[in-house]
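For this view, one protein chain was removed and the others were kept in their places.
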């Protein structure tokens, strides 16, 4: 039997490779950075880290979400330090009180006469491309980014088979019922790989494999377009103990209920679709061996307002997350070993990992390779 | 309007640039390292970090302050670990008991016969140049240092206009009434820049601009030789709430009272002169993004012995320090951003920052540039 090779250990530990990934995959692709509902009113803002950069995401007076580097054009101070808040009257730097409009334009700078003259228009906040899609905020740090559809939508089509299917979940009207943040001692790629195969499910996920018994076989289903794994007989819902869940989302077809669809959309967005809610993960790589993962559980607004108990639903994937992130952290420990300097092997049910590895390799090569990483 | 460029972000974050600055500005210039009164008697010592080196500053038997590397010539052990103390009988290494006189000469080494013979004179403590001036201890790590007058005195003359004016404060007879140490998460140059302009004063310093109302205009006064900013009408003294302060220093002329003179003397000494006390800052750069600042409030000894309440005076600059170091730390956060990779701009009232930047650039170039810092 021939087994395909995996990536070698240094891909998960080398600072130069990490930097190259951040400069390519996380700076030229569409990166999920939050939910649009976090910016409910004009002036509402959040600050987010993308590719090591602090960004301001803010809704402007016309209702459009915008993104800017969180850096004053004067002397470079970070401007906003809170995670979230409202700046209805503009974005003011706390150092010398330069004031920017919600569209980024420089409005006022103390002591400077003729500020509206030439030059001022060059001193607005540095903008970042932003798309609000599927209820989420996606940013792209490239100066001239590729289209969102050519990136994320194309991946969705590949996974779901049709453009219509994902629409049945009406992601843009769903609302966050619970959000949890995990600080994981693992390279971001180990987390992508973990979500891309179910070979570990029988060992690691007792609750998930009870609800979805076919996962006990350890075979991945991500490679079959539009395939959703079915709930077990006697399982009432996608809950930690299989008890009944919440009312089904209204636009789903009958044969789309009682199924779990798991999507990994590179570089950083995971979508888990079940009949009564959606679980969204976004990854923030912090260092070669550290990743922050934010997981949002989103529900129909009428379900939330009716006061249904969402905890049994949340608990299933919260446990699954904890199990996955613990084993990813343990896997990270092996990445520095000389015994893994040439990597390991992929078994047949892990073939989609190979495609991901190819994508990462191509991106790092685009960055001119990782200097100093002669082992690649 | 044309605005001058500031230094680019990497100047505040790059390890190679930091090392080059330490090898030049902090190793060939006169660095303030404390007050002479800290070494009251022969044998009194303090240990201080300068350019990353632990130094012993000690008063010898003739009353002269001396400085040495805090390193045994035998096997390299650090010798003194306390911040301050007395070693009246010589400086003894705790590892193998080698004993050095207060002038650095090797006096005894166990088990070694004929120690006074040739060779012993080569094994004294490695000396560092020291000058005790203005009541302060200045050290210079260069093997053949430039004169103190050509460095610090020249700067004082440039700022104060005459050599006499600074003498009216009689800095060498003043005594420390309060000393505070601040651990600041900012590059040392951001702190120098902050003290070199008052453009931030209206935004950041409510108490200081109440006492010195002209600072509300945000204009710097450091560029006018001998200019002191005047107290506001109805202000009693240089105190946190403008209440009357302490008796004026006796040698001041009438037109020198009710004024604030702020001096930034590179590389690491700030002098703030008011009628009844002096505030002295010295900077210890620890890392590209970390600086320790020691601030001494010094007073006439007769004022201290009379039991006047110095707290309202100390509190004004303690609050000012806290405000400055908080905003410097916030500014540091922007220095790593690609949005500041080419730096920002200086407004007209910040022109003296440009001269400081030129001084730093020239020093780093002297060091053969900062290797690996291709972006400069």
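Lettered A and B in written order, each chain numbered from 1.
Keep in mind that, in the parts below, a residue touches a chain if its C-beta (ideal position, glycine included) is under 8 Å from a C-beta of that chain, and two chains touch if they have at least 3 such contacts.
Remember, predicted model here, so these are calculated numbers, not experimental data.
Chemist: Based on the whole complex, identify which of B:3, B:71 or B:156 touches the chain you can't see.
Modeler: B:71
Chemist: Among A:146, A:163, A:306 or A:333, which one is in touch with the chain left out?
Modeler: Touches the omitted chain: A:333.
Chemist: With the missing chain put back, which residues of subunit B would touch it? List them for me.
Modeler: Against the left-out chain, subunit B lists 52-54, 69-78, 81, 94-97, 109-112, 114-115, 117-119, 123, 126.
Chemist: In the full complex, which bits of subunit A touch the chain not displayed? Write them out.
Modeler: 1-3, 6, 9, 193, 199-200, 202-204, 217-219, 327, 330-331, 333-340, 343-349
One rule holds in what follows: only the chains that are shown with their structure count from here on.
Chemist: What whole-Å value do you get for the distance between subunit A and subunit B if each is reduced to the mean of its CA atoms?
Modeler: Result: the chain centres lie 47 Å from each other.
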